[in-house]
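The complex appears here without one of its protein chains, the remainder shown in place.
Residue numbering begins at 1 within each chain, and the chains themselves are lettered A and B in the order written.
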Amino acid sequence: MRIVAENLTFTYNKKSKFAVDALKDVSLTIEEGSFFGIIGHTGSGKSTFIQHLNGIIPVSAGKLTVGDINLADKKKIVKKRYKELRSKVGMVFQYPEYQLFAETVFEDVAFGYRNFYPNSTQEEVKRAVFNALSMVGLVHDCINKSPLDLSGGQKRRVAIAGVLVSNPEVLVLDEPVAGLDPIGKNELMKMLHSLHGSGAVKTVIIVSHDMDEVCENCTDVAVFSEGKIVFSGKPKDVFRRSEEMNGLRLGVPVTGYLIDELKNIGVQIDSDFTREDFAKKIADYYKNIK
Amino acid sequence: MGMCVIINVMQAIEFKNVSFGYGDTDSRQEVLKNLTLTIKQGSFVALLGRNGSGKSTCARLINGLLTPNEGTVTVFGMDTRDKKNLFEIRKRAGMVFQNPDNQQIASIVEDDVAFGPENIGVPREEIKKRIDYALKATGTEEFRHSEVARLSGGQKQRVAIAGAIAICPDILILDESTSMLDPKGRKEVIEVVRALNRERGMTVIDITHYMDEAVEADEICIMGDGVILAQGSPSQIFAQRDIIMASGLELPVPARIADALKKEGLPLPDGILTKEELSKSLCELLQKI
Partner (left out) sequence: MLSDVTFGQYYQADSFVHKMDPRVKILLLIAYIVMVFVAKTFLGLFATLIFLLVTVVASKVPIGSVLKSIKAILFLVVFTAILNICFYSPKNGDTHLFWVVYTEGLISAGFLALRLVSLVMGSAVLTLTTTPVSLTDGIESLLKPLSLVKFPVHDLALIMSIALRSIPTLANETERIINAQKARGAEFDSGNIIKKAKALIPVLIPLLISAFRRGDELGDAMDARCYSGSKVRTKYKKLTLTFRDLVATLVVAIAITGVIMLNAYDAQIMLMLAKIWG
């Protein structure tokens, strides 16, 4: 599913004195198969943008198509289409563990499946739940536990499984690693990569504040500021604009900082900003001058 | 200065053979096991460890929100198990929690900051001075009459710090206070806390998952499974790669880049932790020739 936004604009509390322009003329294409990073400060419009992708916030101005669904076309969007959209665009909100409610892990994960496919048999539900749990790397013996008895990291996995259960093509995650410890973070990112790599989920979109994380993980990036997209493209092309990124107080990955510092002493390094590539390019340079 | 200057010189906090578990005696799950730890007055200590390693329990034992099942916790020599000490201990050890939305009592910033001083019976005129001081030290003067609900996460946490330091504590405990903030908010909070440590000699205990935050502490304590696995300066701690890995932590990003560079054969010095250090070494190395 390709996602195309054209001049998407949205204002909160339109008529009140607290009116806030959350999105202003946002145009962005997210190709199928990408691992897309969305960067920006709190209040930059990124959350508003992603909530448009599954129709939680309806399009009020501009265009948005997700796959073959035209979200700006108000007449043809009937409820069925919204449901179909939400089953195909899975959305994991911040701290998703706070949405768990059922008595058992099984029931909680099954919630989404039963909503999307109300006529499914118990056998189908079971298969979908087991499949989703294995996608997030949880063993099946937790299915009868109360989700409240699990550890923080496990709860988050259960919540993500609850979204994966409808087999979405696009998975959107708003700061998926917030609050996790370093190992928890690494494991979760690894899990997202294996979902993406195996094709279980075609497109992954993450909202992140961590430039190093985005740089190491994403194929494409869009930078939001004050409701607009300031840059988008490959991480390499975005992080090259270190002056602007620092100006926005977002900063660049550590490798970007080092490349700038080296440039100041006349050493030009052309890297894609990942640690591995950076180390290689520096080593090449070192060997050359030696 | 003037207000709330700290002059004592002694051990601020001492844990002696502390064991603690939640639940009843027979079904108790041990969180801390025979833990011993001292924290010097005026130091900036980062407490690291996986989720569930007992860091937050430690924090709550310091100001008597919890009391040990065995062993003793003393704050400036006062035993936390003695109920008579609790008030005094909490006056001297302020705490800021993780969730910016779960620690404000009043709707308006200045009323919220006033809550602590009101509780310890500070006279009205003096409370006003303390609010002035606390808002200034946290850079939140401009929000004095604002609704807390309208502030950003970083601003809310700075107001929470203002609320804690309005009691004039000697110790400030941050229980993952930056974990729900974006980098901008995190930076705001850390700058405020660092200034309190440097300029006013406040002892700071920062429980965090961010290695770049820990690198700038005076001392790092690593916890795992209810015990202290290592304690020392950041360079000492991060030199022990095996302990870092075993305790589920990671090296700061610059140290990981330095490792990658060394693997490629670059002769970089050991112990690089910050991006400034790495940049300096790299520039020297590549410029030399």
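FYI, contacts are C-beta pairs under 8 Å (C-beta built on N, C-alpha and C of every residue); 3 or more make two chains touch, one makes a residue touch a chain.
Source: prediction; values computed, not measured.
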Among the chains presented, those that the missing one touches: A, B
Contact residue for the chain not shown (choose from B:12, B:48, B:137 or B:164): B:164
Options B:30, B:82, B:118 or B:259, residue touching the unrepresented chain: B:118
Candidates B:16, B:60, B:81 or B:280 - the one touching the absent chain: B:60
Residue of A:163, A:223, A:248 or A:262 in touch with the missing chain, whole complex considered: A:163
Residue of B:21, B:42, B:68 or B:94 in touch with the missing chain, whole complex considered: B:94
Absent chain, residues of subunit A that touch it: 12-13, 16, 18, 51, 54, 56, 79, 83, 86-87, 90-91, 93-94, 96, 98-102, 111-112, 115-116, 148, 162-163, 166
Residue ranges of subunit B at the interface with the undisplayed chain: 60, 63, 65, 87, 90-91, 94-95, 97, 99, 101-108, 110-111, 114-124, 127-128, 131, 147-149, 163-164, 167
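Here is the rule we use: only the chains that are shown with their structure count from here on.
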Between subunit A and subunit B, centroid-to-centroid distance (C-alpha), Å: 31
Parts of subunit A lying in touch with subunit B, wherever the complex brings them together: 41-43, 151-153, 178-184, 186, 209-210, 212, 249-251, 253-255, 257-258, 261-262, 265, 267, 275-276, 278-280, 282-283, 285-286, 289-290
Subunit B residues touching subunit A - in the complex, by the definition given at the top: 49-52, 152-153, 176, 179-180, 182-185, 209, 211, 248-250, 253-254, 256-257, 260-261, 263-266, 275, 278-279, 282-283, 285-287, 289
